[in-house]
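Heads up, the thing below is written out as structure tokens.
As you look at this complex, bear in mind that one protein chain is not there, while each of the others sits in place.
Each chain gets a letter, A and B, in the order it is written, and its residues are counted from 1.
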Amino acid sequence: MIRYRYRWSAVLLVLIASITTPMLAADSPGWSHATALPHEAYVAVEISQPDRVLQQLFEPRVKQAVTSHPEFVRQRNQPDFLQMMNLVEYFERRFETDLQGLLQKLLGGGITLGIGPGEQVLVILEAEDEKVLSEVHDFLLMIARNQEQGQNDSVRSAEYRGVTGWSFGPGQTHAILGNRLLWTNQPQALTAAIDRIQQADLPNLASLPSYQQSRKSSAKRPVASVFARMDVLKELPPVAAALDQQNNPLLTLLLAPLMQAWKQSDWLALDLDLEDLTLTMTVTSDGRADDGALPTGFAKSTEAADGAMPNLNVPRQIAGISFYRDLHRFYAAKDDLFPQRTSGLIFFENMMGIFFTGRDLTEEVLAELHPEVRMVIAQQEYPAEIGTPDPQLPGVALVFRMKRPDQFSLVAEEAWQKALGLINFTRGQQAEPGLILDKPTHAGVKYTLAAFLPPEKSDRAPAETRFNFQPALAMLDGFLVLSSTDALARDLIDALQQETKEGVVPEAGNHSIAQLNGSSLASIVRANRETLIRQNMVEKGHSREQAEAEIGMLAAVVGSIGRLQIAAGGDRAEQLTIELELDLQP
Amino acid sequence: MTIHRRSFLKATAGYPALLCLAPYAPSVLVRTALASVERSSDRSTVLVIVQLTGGNDGLNTVVPVSDDQYGRNRHTLRLTAREVLKIDDDLGFHPALTGMSRLYNEGRLSVVQGVGYEANNRDHDAAMRDWYTACPGDATCDTGWLGRAIDAVDDSQRIRNPGVFVGPISQPLAMTARRSIVPHIRSLNQWPLAAAKLPVESGEAPSAEEPLLLQHLRRTAVAAHWSRRQIEQALRAVGDRRLYPNSPLGGQLKILSDLIRADVGVKIFFTELGGGGIGGFDNHANQRDNHAALLRQLSEAVTAFVDDLDDAGLADRVVLMTFSEFGRTLQENGRRGTDHGNAAPIFLAGGRLQGGLHGAHPDLTDLEGDSPKPHTDFRQLYATVLDQWLGFDSHRILHDNFSTLNLFA
Partner (left out) sequence: MTPQAAWAPYEPGPDGPWDLPRAAHLLRRAGFAADWSTLQQAIDDGLDETIERLLRPPGDLLEFEATFDGYESAAATDGSTESIRAWWLRRMIETPHPLLEKMTLFWHHHFAISNDGVNNARLMVRSIHTLRQGSLGSYRQLLGDVINDPALYLSLRSDRSRRSEPATNVAGQLLDRFGVGPGHYDEHDLNAAARALTGRFVLRNELRFFAHEFDDGQKTLLGQQGAWNAEDAVRIVAQHPATAENIVRKLYAWLVADDVGDVQETNQPAKQTDSIESQVPSSQFLEPLVTQFHQHDDVGVIIERILRSRHFFASAAYRRRIKSPVELAVGLARAMERSIPTMRLGQQLGELGQDLYRPPTSAGFPIGPDWINQATLIGRWDLTAKMLAESGPYEGRLNPATLAEEYQVDRPERVAQWLADLLLDGELPVPVRQRWQQRFTSEDFTAASIRQLAIELTQAPEYQLA
């Protein structure tokens, strides 16, 4: 059993990796298999242009990257892998083509998967070359019969409307109709699908209004698309629970606008496009992005030109996240948004009461901030006298903009220094070293920095975790920067000065923008390799070697992300859209 | 750590041998056997403790509306005679306590005023530790008062988990015992006793010929199978169940109700409101709305619980008691909040109480550190529920004699 699964993973590797000659371009027939899916299906996945996917996967630079990867090299010498390669080679010779060509002949017409009703799964695979499909099927049939080795033959077949249905074992049946293979986990689903294919007037997914609506909203024909019926999915307890997260104020602040939109929506469509190793994903749904009247309307901009600011860019950046969030409005609606008075929330309010000298958090503190909130995460470098802490944490900074910097900057400074004083006092109670305050100047901006004294040089052990932090507060041009490290504070001073000079304007309509830099993230993974390996060992029970392989794989996967960009908003009327762009870096 | 042969044998006798044969085969005989076990526990009483974490502001919970001292010192938090739910001319419940006010009027809720202890140093951890151990200031005391009660339960019943903690936070020291392992229930479908897949065999009956440890294991296995059956039956009977508010405390008290109906042998339940840690009741800033939200949650959950048990005819067997590590100062602190104090009122709810007020409201002209002074030691309450409600020898558990109060009908 276990061995089977292993074999399939080997197949996947072969799929991705085999060496090929240039692609035989072929136009796909391009009709939607959705007509063969039941109208009660709640999820449909359609890969309508497999040729374009294959083309990208078999690009020389991708091939090169995969075949030279250590994990691939390790797999290549496993017996299961070799067996699979022999099989592939047999078919390559048989049809006088390479792996890419073979896959093209086998899958080139498109792959469609439908889930529902219930746990029914229906997969439709359209071959470009009918003969290849039928021969591969015959071969697999032979293997299935051989494996039983004289025991009760579990391969069964039956006729329905002139079509032969096959089953190689319990819980799965399939049939071949010309160049199409239908596979399902429930026998009655197969006959129903044959009915739908032979009788076009039967109800099917493509006849569903919400499906048609979702198709209309996609601009061009995507390589692949997913359609989900939210009205059905919302009723599933885990989905309902996920959409109803009320207890965490921070999650509410970040996600409530999206959750609210999805809660109202009937459908959600996801289009994938792949062009020159850039994956573009567009999520559309009929739910409104932000209804200004709802408690979750704190992400709704009042002016049409308003929206989240473009992300800031600093050296060694890992991620940038930019929001349009009216914090004052958000907190004023706390009884509706997160009604529970958790210990953490009360503690937060108590502390804010102290730091802001009794000012009202909602009316006198949060009301002083513009709705532009940005967060920057960047890798940090450690000075020699500190050494390298374990684990190495990236620097994190928040950037706010004050409405009345003249009045509020002093209030913020006082609050900041009280907070540092409290941290130092508490650390002192635990006999831990405290932070030393300083007022350095960078690019003409005087800011407040707190840092630990360098450790006494005693041993070669990694520096303590606390050396990841040199908290800083900087204020310039109305901006308020709270950073966990000195370097990031200084880089942000530079970036903000540049932004002011350039007169950057908000991205109208978008309330959340995020970007991720894969290579920086991968280098953080590499810097913390030992820590991650140890964690993997005790969390997954892996041996040291298994853990090393898994973390190596993680670093490789993360490293292959060149850049990831996400933008969410409601620029199209009545619809929520999220756009995600992923550059792959082989 | 000795279990004596005598108590083992007695324990074996407590379970009809028939029960051991097939807990899942409903024969007339098995049902009769089960019925005899159920009957034997009809008289057993249950104590439910609700901890209000963070130091509840007693003065804004049971409000001395007619007291000038109160009005003068509470600028933003003051509740007026018109706002509160009237108890008498001088006192009223916080307006969020509508359900509990109704229970009070029906004689199913008592208020014990001015409870605390003199040596309370008003530090969250230290004060909470004192309430847990019932030995204030004694660092050598590392068991909880309820943990000691659980250890004092007869061995035959101790395998049935006489005490459980229900809640998402870590288990409080109050339930720490020397010998007993006290279950911590986060949700019923994660608690093995209620949810884990059971072995195919329900186990053989213990035989007196076997080594005692094997008998112990077999006997516990039978009890476990039986309890599972009871819990499943209780959960299946959802038709007559009242709705509980959709709050953490509501969810926890619903679990308690399920287990009390299932009658699996739990005598002591401990649960919490306020989220653990420093606690939601620790309102140094913006107290008004935050405090009201918590009291509303308390009142709605407790009322649903008492009414639910009443419907099931179980209210007479259950008493719920609240406590908090301290009360709060009379004067506001300039951040629209209050600071740590001492004495505060305690609520008891259930079907067999001497309802009404017990003890006078503390004198607000005789303060210590700006807080009401206690006139009733919290261990008097502990002694009262241990002796008069649960039937323990309180001296054995509290290591001292405390005069009891007249709380039960």
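The rule is simple: a residue touches a chain if its C-beta (ideal position, glycine included) is under 8 Å from a C-beta of that chain, and two chains touch if they have at least 3 such contacts.
Please read these numbers as outputs of a predicted model, since none were measured by experiment.
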Displayed chains contacted by the hidden chain, counting the whole assembly: A, B
Listed residues B:A152, B:A177 or B:L249, member touching the removed chain: B:A177
Selected from B:S44, B:Q69, B:T220 or B:T404 as touching the chain missing from the view: B:T220
Residue touching the undisplayed chain, where the options are B:G107, B:P168 or B:P192: B:P192
Interface residues of chain A (partner: the chain not displayed): 1-2, 151-152, 390, 431, 465, 530-531, 534, 537-543
Hidden partner chain, residues of chain B it touches: 1-5, 139-140, 142-143, 158-161, 164, 176-181, 183-184, 191-193, 196-201, 203, 209-214, 216-218, 220-221, 223-224, 227-228, 264-265
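In this section, only the chains that are shown with their structure count from here on.
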Chain A - residues contacting chain B, complex: 335, 339-347, 349-350, 352-354, 358, 360-361
List of chain B residues in touch with chain A within their complex: 53-54, 247-248, 274-286, 289-290, 293-294, 297, 334-337
